[in-house]
Every structure is written in C-alpha cells, then in structure tokens.
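Omission of a single protein chain aside, the complex is shown with its protein chains in their original locations.
Right, chain A next:
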Amino acid sequence: MTKVMAQLAMVMNLDKCIGCHTCSVTCKQAWTNRAGTEYVWFNNVETRPGQGYPRTYQDQEKWRGGWELNHRGRLQLKAGGRLRKLFSIFANPLMPSIQDYYEPWTYDYDRLFSAPMQDDTPVARPKSLITGENTKISWSANWDDNLAGGPELAPADPVLRKLSDQVKLEFEQAFMFYLPRICEHCLNPSCVASCPSGAMYKRSEDGIVLVDQDRCRGWRMCVTGCPYKKVYFNHKTGKAEKCTFCYPRVEVGIPTVCSETCVGRLRYIGLILYDADRVAEAASVPDEKDLYEAQRSVLLDPNDPEVIAAARAEGIPEDWLEAARRSPIYKLIFDFGVALPLHPEYRTMPMVWYIPPLSPVVDVLSGTGHDGEDADNLFGAIDALRIPIGYLAELFTAGDPEPVRNVLRRLAAMRSYMRQINLGRERDESIATAVGMTGERVEEMYRLLAIAAYSERYVIPKAHAEQGARLEESMSGCSLDFEGGPGMGGPFGEASGMPVPVAVENFHALKDRQTTGALVDPEDRQNRVNLLNWDGKGTPDGLFPDKNGRKEP
C-alpha cells in the first residue's frame, strides 16, 4: 500500500537563463523588501562556476547541512542528532554570519541634495544597513556574477574543488552558466527536521515548506539544517523566513512571482505525486550516486490506475489528479527524461529540478569552428568534453556523469532534429532513436521546452476550500509588516504585538493621503489639502474653516 501525497514542484531549463536577475528582484519586491531581510534573496541567481550565495554554501564539510548516513546506515542530520542540537543551542557553532551572505547597504542619497555649493561633485556614500556606519562594499549576493573576479574567486567554488586540477585550469575558457535557486521544498526537508520548536512544517496538501511565524522561537537551527541555505534569519524580528513558493498565488492557481516574471520563460510548475512512505528509505540508499534514481523511484505515475485509486483513498481531489496527469514536471522528469535534481547527495529529496545546459558544449564546438547543430559533432563533444559534464554531474547527480550525458545527448538530438525540420529537410528519425526517443517525442519535447504556452508551463490546481478553511493571505500578515508600519516597534522589540486591523490601517492611510501632497510648503503642509487626491470623503484639516474657531462664543 502506498501513501500518496501531492507535491508542487518546479523545473528550470538552464539553457534559457540569461542571468538577468529579474526573478530575484521581483521576488525581493514581493517578499523580502522589509527591515531585517535586506540581505535575504529567496530567489537568487548565481554564476557557475562561482562561490554561490551565501559564499561556499555547497561545502557541507564546512556548513554540515542536510542528512548523512550514520554507521548503522540510517539517516541523521549532518550537523548532529537531537541531543547535540539542544546542547549547542545557546550558540550555534554552524551559523553563517551576515558576512557570509553580505553586509547589506544603502547610499547616503541625501548628500546629493544637501551638500553645500562646492567644486567637487558630491557623492552618495555607501552606508551599512547593519551598523548604519559608512561601509566599503566588498561582497554581495552575486559579486562574482559573469565570472567577475574569476581567477581569484572562482577557485573557491566547492563544486569546482571536487574536480581535478586540470579541470580547474581550463574552466575559464570552457564554460559558464547561470543557476537560479529557490527553496527546493524538499520531500525530506532537513530544515524542518532541525527546527527544535516544530515551527517549520511541510504542508500535507501541496508539499510547500513553511515557517509558522507564531511558533518560531528563533533557535536558528533550520539555517544550519538546510544544505541549500534557503532558510534565512530575519535579524530584526528574530524569526526564520524562507521561500513560500508564493503560496497565496499558487493557491488560486497562478505561478510564483519568479516564474511569472522570468524573462527566459524557463520555469515550469506542476504537480507530482509521490509515495510518502518510501521517502526515508529512498533517501538512505548507501551509494550517493544511486540517489538520483532513488529519488525518481518515489515519484508515482499519475496515469497508473492503482496510483489513482490510492490517491483518491488519501482524499486527493479529482482536479488535482487531473493536474498531476497534465504536469509538465512529470513529463520533463520521466517522459522526456531531461530534468535532474540539484545536489541529490544532500539526501533531502529536492523538488526543484533542472534541465542542465547544453550551451557549454555548443560553445566549445562553435568556438573551435565546428557545426554546433550537427548531431554527430554534438554527440562526440558530449562524450569527449569531460569538464562541463563533470561539473554538471557534481551539481545534479552526485558526480555520476552518465545521467548528465544522457540528458545532454537528448537535448543535442532535439537541436539537430529540429534543425533538419527548420531547413525543410526530411525528418531524420535516426537522430531520435540514437537517444532512445521517437521523432514524435522529440517534437513534443521541443514544443514544451521552446514554445509552450503559459497554460502548459504552469499547471497549478487551485486549493480546495474543503481542504483548508480559507485562503491564508491574512495568516502571514505580521511577517509582512514594514518598517514604521503598524506592527513594528512594539514594546518587546521589532514587530511585536497584534497586527493592526485593515480598517484602521486604511483610515490612517486615507488621512495621510488627504493631508500630504507635493507642491506644498513643508512648513504649511499640516494645514493644506492636496485636492487632486482628496476622494471627497472625510473632512481633512484645513479644507474647511476651523470649526473650533467658529464655535468660540
């Protein structure tokens, strides 16, 4: 008997990422534009090779995130068991410092206006948002963007360090690509397992991993627990925060902000059914190289009648099952077999998958004057080029080059097969068979990867009212408070106390709107009304003659 659960998952097609950071910026505007989260990027885009964000987070010998097998072959948190966690709770020895992310800053813009008349142009100096002092900017979330500082910075890339010396020397000419990252919403989340107060949880309906802001007590063990370093500590509120998979959006059937705004249209969101009872077993296979297959093996075929029956028995609604059958994620992982999980060796069963980039191979071919769209050339290069394959394998398959090679061969096959068609030539079925596909399949894959419509890229079933009491937007109200906002600055530090009711907030906003405005002498502002944005309601000060004055006998 299987215990079927549903999981919202994502696939990103790395060949199409142009490294524009639009996803990061829109995510930040939506979720982490508050005091205390200045340094936080729920979505970040890092250049590979590179150190990543936070710096060298992939070096688990240093940060000890994720799971490992103990001597009895059972899963345990790499940072130590429960007792060990409690004994080190007073000062977490594996806590990244703000410098490991970067010290957030702003500029002293006011200088530009307030500087007295002088010969030199005034400059806005950078100010640290942590200390408030002048600062020297020396690191950021994407400091080594596009291999900036390459020869000095990139060798510290933990993935690169796993490869041989010869590879390290050649990496610069060889390749570069972008890796956008969000929380993986893992099937076996080590962040949840690390949380001493049980404030973190995986939603049983859709697998989204969240932090209950009311239960988090700031023990900050989740930060250590996540090997992807995708739980962040809000240093103002003293609570952990993380990517929410934009649950208020996906609950109503629209994609996450990062997906919606992705310039390359490279993200896919859909449902995956999996067998919850087999997760722990699959995460504990002894050989790391088997983890990729093990992870695939817990995912269930949504067309299998037995799976459907078991899913119904678990109360998964029909439209969700339908969405699972149409899932682009399932197609990319199984039907086309081109999506791979990020760092399966962390044993958390990550659920944001990646289609590895073929572009490094193509670049090498065209760089050496070969035809980068010819099937034989591409297949040959994939077999010969050890550098990019080795690197990608360290990212996606715990170092096993075979699955990566197979994926790249499929992508290469698609490339040359489609070229034949574009040039008006005969469809060359042999290219497809060489990678174990049919021509039809290849064309289907091409449609999904290259020209799929919005509704095919995002197959997101709406949340069910009968499953959950109601939408939750209002749940996280507190954590969304802004600086100087109603919830901030209570008697117990930042953001303590109850949220202010929306009605009261509106009342103050209306009053503000009515009594402030441009083109008013600042001295006089209190007494003037900007008629352009007065909505005709209320009686703002200064609009009508002073009542008290008239009432005076």
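Throughout what follows, a contact is a pair of C-beta atoms (placed from the backbone, for glycine too) under 8 Å apart; a residue touches a chain by one contact, two chains touch by 3 or more; residues count from 1.
Keep this in mind: contacts and distances are computed from a predicted model.
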Key: Protein name as given in UniProt for the chain not displayed, "SCP2 domain-containing protein", "Acetolactate synthase", "ABC transporter permease" or "Nitrate reductase-like protein NarX"   = "Nitrate reductase-like protein NarX"
Message = Using the touch definition from the top, which of A:D214, A:D277, A:D376 or A:E402 touches the missing chain?
response = A:D214
Note = Touch with the missing chain holds, among A:Q29, A:S197, A:N303 or A:S430, for A:S197
Query = Please identify, in ascending order, the residues of chain A that touch the omitted chain?
reply = 82-83, 85-86, 89-93, 95-98, 130-133, 188-189, 192-193, 195-198, 200-205, 210, 212-220, 233, 235-239, 463, 467-470, 472, 474-475, 478-479, 487, 490-493, 495-498, 501
